[in-house]
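Removed from the display is one protein chain of the complex; every other protein chain stays in position.
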Amino acid sequence: MSGLLDMAQSLIRPQGASDTVVPPTGFTARLTVFVSAAMAFLAVFALALTVSANRLADRWASELAESATVRISAPPAEVEIQVAAVLRVLDQTAGVASARILTTEEQRALLAPWFGPDVPLDTLPVPTLVEVIQDGDGFDAEGLRLRLSTEAPGAVLDDHTRWRAPLVQAASRLNFLGWLAVILIGATTGAMITLAANAALAANAQVITVLRLVGAHDRFIAQAFVRRFTLRTILGAGIGTLIGLVAVIALPNGPDDGFLTGLGFSGAGWLLPLTLPILGGIVAFFATRAAADRTLKGLR
Amino acid sequence: MSGLLDMAQSLIRPQGASDTVVPPTGFTARLTVFVSAAMAFLAVFALALTVSANRLADRWASELAESATVRISAPPAEVEIQVAAVLRVLDQTAGVASARILTTEEQRALLAPWFGPDVPLDTLPVPTLVEVIQDGDGFDAEGLRLRLSTEAPGAVLDDHTRWRAPLVQAASRLNFLGWLAVILIGATTGAMITLAANAALAANAQVITVLRLVGAHDRFIAQAFVRRFTLRTILGAGIGTLIGLVAVIALPNGPDDGFLTGLGFSGAGWLLPLTLPILGGIVAFFATRAAADRTLKGLR
Amino acid sequence: MITLQNASYAYGADALLEGMSLELSQGSFHFLTGPSGAGKSTFLKLLYAELRATSGAVHLFGQDARTMDRDEVAGVRQRIGVVHQDCQFLDHLTIAENVALPLMVQGKRAGADLLDLLAWVGLNDRVNAKPPELSGGERQRAALARAVILSPDVILADEPTGNIDWEMSQKVLQLLVELNRMGKTVMVATHDIALIRAAKPQVASRVLRIQNRHLHLAGADL
Partner (left out) sequence: MITLQNASYAYGADALLEGMSLELSQGSFHFLTGPSGAGKSTFLKLLYAELRATSGAVHLFGQDARTMDRDEVAGVRQRIGVVHQDCQFLDHLTIAENVALPLMVQGKRAGADLLDLLAWVGLNDRVNAKPPELSGGERQRAALARAVILSPDVILADEPTGNIDWEMSQKVLQLLVELNRMGKTVMVATHDIALIRAAKPQVASRVLRIQNRHLHLAGADL
């Protein structure tokens, strides 16, 4: 915490003598800004992918989970009894919001692919379908299946697990890959900033020697480098994040519902990439301070 | 081309005087190797994603496209005639490899979800289903539909376009994002190497001055830097690619068929990431040479 | 001000300087001479804590140099003005800024006397030049100006006249003598025996000589 206070302090302080005394670091400066910008840009994309995959997984999971069906095939005489039994059971099952028998039209629509649009439903031994809308965490499918098998032997519960599992898995996998990328990018950036700071310090060994010789305190020397690298990283990451966000917004969007076409953030999610420059600044501050301390310890 | 020859030459030549004469560039060296490695690592992942998405799109597209079906619902008397007509039409259609009537078992399997496993197929007015296997570019669905409507009015062609389109689109979108990432990573790496080379040259301005003063030719001075940065980039990219490949292989794989669970390369695809160190080396060679030429022109 | 008690120094295994004892009292003026490579610069580095004696004790303003931490070293250096033999400058700053550097690193600003000082060493028309744009002699004079800008208690000058002509050397000597009369302690390392001779009539100086690893008081032969 005191580190963060130090950081805020040294950034807020107006440009002082220590800034003029350390030479402009030219290419290392541009390198730092560029690296931060590029990495922030990539991070924004990775974050967008992650967040989108997450959202997608949620949507798929809930869409499919919300509508389970129970199919009742029974000898005509028993159908009504079993349907009533099913509805009663469902009514008593925790996690079921509502259940209703599909209308003839809905059944017809479902069967159309197989029998054409003019299915003679009356003449067919078509099973009765009951749509189950879940609420909250959903119901215990196994328990329900067990109860149904005793109370309505002709009823079969289809909770779409078969479809849901791979889709949800795919989305959460994408999510995992996204976070992996974000973490990799973050670690890489940290390492690069550290190396760039070290390179700048090594290139300025002569300057540091002269400053020590004329009586400069370590704090004075370190501050110039630390301040510079922190500001540069924040600047670079800020630019990269901005361009990244613009690119995410500008990315051509496919049809509304297609998979991955909704790449981007929503609501408070937009704040997520804005943390990138802040995180970058914190990494740069501590990395440069450590590098400066190490370099200075090598001199008298 | 002559540039590439130069490059090969200057890399193959054994370590010479020009390598000792330029000081070890310490942190800039490590920075270069690290940047190349990190970027190659990310590039391998992006490539894997791209290639996988591409493969997925192909698979979905072909799986769905390969098996179109024709459904023939007709009054019992006409069924046989229409089925024969359909088979004849299909036989004459370009792009159809084969067509066959589904067996009773296959029909039963298809209908099971709706009617349970014991569908009394004989008693149902179930349509006859003909599976159409495409070849090459597939057939002209619209034309086929038109011919069928005249020659077998009870036949309906289902070529799964409805399902295929969004899936293929999603996969190709992922593919697009993957390539975008690869290109971004490549461009970023190029820029970083250029900046790092420039930083190293700037840090060695003094060395270059001394070398010029004692009569060194530009070629001699440039070579040391160029050779060093090219080798370092190749080394870094090689390491990064290797780790990336290991990570791609080691990534926990989900069930075989799930979406994205098969992240990775296949067959000749494994060669793709191996081009990364080569490309990196080429970029580094030309970037450093340009930077060295520019720096040297500033001195006499 | 500065005392050495039986101090020795070795860069590697072999001792370069051995068993040196000396007391630099306030207001004293010393010359340090000896052949090239005898250890004159090394000796001075012990006095401004760039090097630590390998044995024996060095006290700077009463503080033991062996136990000083990094901030104390910085503090001591603000009280000692040094003309380094290889004139260490920051090439990206102007001469005026370089001369004012000891002030800047303390967060202070240079006043009008900066220009007076630069005029005194004959650099008034090179104020805004960068160090690489100066001649060898100009750099040496700038180094002298930097050494005295803080008005330090002790002034250590390592070959301050190596690259400058005789007339300018005389002027530099005069400045050092003047500073000494103001009560500053001065030590000048030089190989220029003519300079030492020229100083004789102006100031009561002692001449130290490093020879065969030891510090001697030079005789009247100089």
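Miscellaneous remarks
In order of appearance the chains are A, B and C, and numbering begins at 1 in each one.
Here is the rule we go by: contacts are C-beta pairs under 8 Å (C-beta built on N, C-alpha and C of every residue); 3 or more make two chains touch, one makes a residue touch a chain.
All values derive from a computational prediction rather than experimental measurement.
Across the complete structure, the visible chains that the omitted chain touches are B, C.
Across B:20, B:104 or B:149, the single residue that touches the chain missing here is B:20. The missing chain, though absent from the display, is touched by one residue of C:15, C:57, C:115 or C:168; that residue is C:168. The chain not shown here is touched by just one of B:183, B:210 or B:249, and that residue is B:210. Although one chain is not displayed, its contacts with subunit C can still be listed: residues 11, 35-37, 39-42, 85-86, 122, 133, 135-138, 141, 158-159, 162-168, 191, 193-194.
The omitted chain makes contact with subunit B at the following residues, 16-18, 20-21, 23-24, 206-207, 209-218, 220, 296, 300.
Definition applied: only the chains that are shown with their structure count from here on.
Once subunit A is left out, the chains joined by touching break up into B | C.
Remark: the per-chain Cα centre closest to the mean position of all protein Cα atoms belongs to A. No other pair of chains has as many C-beta pairs in contact as A-B.
Inter-chain centre distance (subunit B to subunit C, centres taken as mean C-alpha positions): 68 Å.
In terms of their C-alpha centroids, the spacing between subunit A and subunit C amounts to 63 Å.
Each chain gets a centre from the mean of its Cα atoms; for subunit A and subunit B, those two points are 23 Å apart.
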